[in-house]
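Just one protein chain is left out here, and the rest sit where they should.
This part shows chain A:
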Amino acid sequence: MRSATSCFNLTLYQKNLSRFWPIWALYGLIWLFLLPISILNESRWWDSARAAQRPLQFLEGGSAGLAMALIFGLLSAMAVFSYLYNSRSVGLMHTLPLKREGLFLTNYLSGLSCFLLPNLAVFVLSLAAEALAGAVNAGSLCMWLTVQSLLCFFFYSFAVFCAMFTGHILALPAFYGILNILAAGLAYLFDALAGAFVYGYAGIPRLSEAAVWLSPALRLTYTLNLIYPGGNGVYVQFYGLHVVLLYALAGLILTGLALLVYRRRSLERAGDIVSVGWVRPVFKYGVGACAAVALGSFLYGRMFLYSLPENAWTLLSFLLLCGAAGYFVAEMLLRKRFWVFRRSWKGCLVLLGCLTALVCVLEFDLTGFERRVPGSDQVASVQIGDVRSAPYDDLNYTSLNLSDPADLALVEQLHRAIVAEKDRFDQADDYGAVQLTDGLYVETSSSVSVWLDYTLNTGGRVLRRYSLPVTAADLTDPSSAASLLTRLLNDRTQVEQGYFPRWSGNARLVDAWVSNLQNPQPGSDASEASYADVYVDSAALEELLTAVRSDLAAGRLGVRYLLDDQARQENCYLSDLYLDFRTPAARNAAQNSTDEPGAETAYEGNVVCITLQKSAAETLAVLEKYGVVGGASQLVTHAELSRMEAAGAASDGGGEYTVSLPAN
């Protein structure tokens, strides 16, 4: 007497479409205005470029397509599964002679039709509108239809999945919104907590990456993009289809899971915040933990940072307070009453115990995370990122990519020195001190941020970040972390690669100039000195480049300093040497019409800026030889300028500024 499974009921499908017409009508209407009507409005200017770009512009992350899929996916799921949130409607729908699979799939398909049918209609109308306007790009419209439909499919499926776990219609948008960014939020909160407790913690790359993937709204916002390649009649390309397809696949899986949950759903849970038994403890402990970390960190770091002792135990107090509050609020939501303390205090104690254990593990480094230094034999390469160093040219905040065994050994030595000096580094607060010496303001202590990004032989990554105090005394001790870092920064190979990245091999130097050359006025006040940019004669370019490379290789140019101390001020000029390179690709792009998108982007990063230094003998000789410096164009070091200013003989900004071009 068992019936065959009926997976679809036309009556229910039609009823849903007629009941929830405002959803698909509004969705369709918005797209109608965005595409076909907009195309007709612009028919006088409509051309191939617009036909290619317009539909795809709505697919970029953060644009209308994603937002519409996100919002209407939720609304549609709320509508077609709204009967689950009321015991009366549950009674009606589940008395009908239809299996749960049939009920689910019929409702699911009717909700999905709220997007797919309007999308198809808008596609056809847009095609017709483009034909009327005189330029048709069916490819772009097909891409729009595909991506928009897949986005809607994913977000709708995601909302349906969320709908299966709650029995309260207002909880659904909350769950949906939170779950769309929960993973990234949790990763951020964990990073914040670990950053507060763990010395050197700089995130776990795989965790952060996974968290963004598990936060679909964020992943899609970051990823979906348009590329303007330029030339060959291709105006624009959509980037991110592979991600959309992956999420569509995830949507399919979520739909399957939602059906499984629906088949086991206890319908008497209508009205409950969480309708699935095993999710209820996850919910209350999850809310408690999130409240602890989010609210606790906020109260500690924003509201009471200056009025309470700044240490792990103060933070732990806030975590426990907020964790308990979050846990009891979750209990209240689950039990639908306020007095829940008597029955749930044990669970709260468990949560608080876990939080305390977590903080102790982090604070006392019970995992050995802080002490871990990858051995140089375990490391394939390491990147030392974003180190601030003087002079402030292209190598300031540069990243070093090291894979040479000798460099790796030096990095290991540096890392061990940083770990060994944890207590001193943690307490160092005299950053940025200066003192007046011989008319100079000399920096005696400062700090630099150091990122260490290891790629291990196993393929894994280890990431650390430290704030490294730098003092004059540190720099005189060759085994100190500051000295070791200075050695790494001054590695000639790294300096050469830093100024001349990979593209310079194919590049041709087409121009060069020296900035900020001083032109002192004889017998006049310092404030009347003028500064000028002087261009280098094109005949001197090759010779100049050879001299620069020679000085860099010999360590006479590109000397890096962690402190703005006397040595740095004595050696570094105020003037920078600019070398303008053109790569073949850039030259081609430059020859194309500048109206075409993409032509400008090919020029990026081709000008090299190197601060001139007193020790750069060969470079200075070439500049003097070709009359760039000398005579009316003087190089002045920072130390000289300071002394002149102190003597009232010169001024750093009072004079006029000119640009001198070479005769040819």
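List of remarks:
We adopt the following convention: a residue touches a chain if its C-beta (ideal position, glycine included) is under 8 Å from a C-beta of that chain, and two chains touch if they have at least 3 such contacts; residues count from 1.
Please note the rule applied: contacts and distances are computed from a predicted model.
Going by its UniProt record, the hidden chain of the complex is named "ABC transporter ATP-binding protein" among "NAD(P)H-dependent oxidoreductase subunit E", "Threonine/serine exporter", "ABC transporter ATP-binding protein" or "GntR family transcriptional regulator". Interface note for the absent chain: among A:86, A:399 or A:467, the touching residue is A:86. When the missing chain is restored to the complex, the residue among A:41, A:266 or A:479 that touches it is A:266. Think of the hidden chain as still there; on chain A it touches residues 1-3, 6, 9-12, 15, 19, 86-92, 94-100, 102, 266-268.
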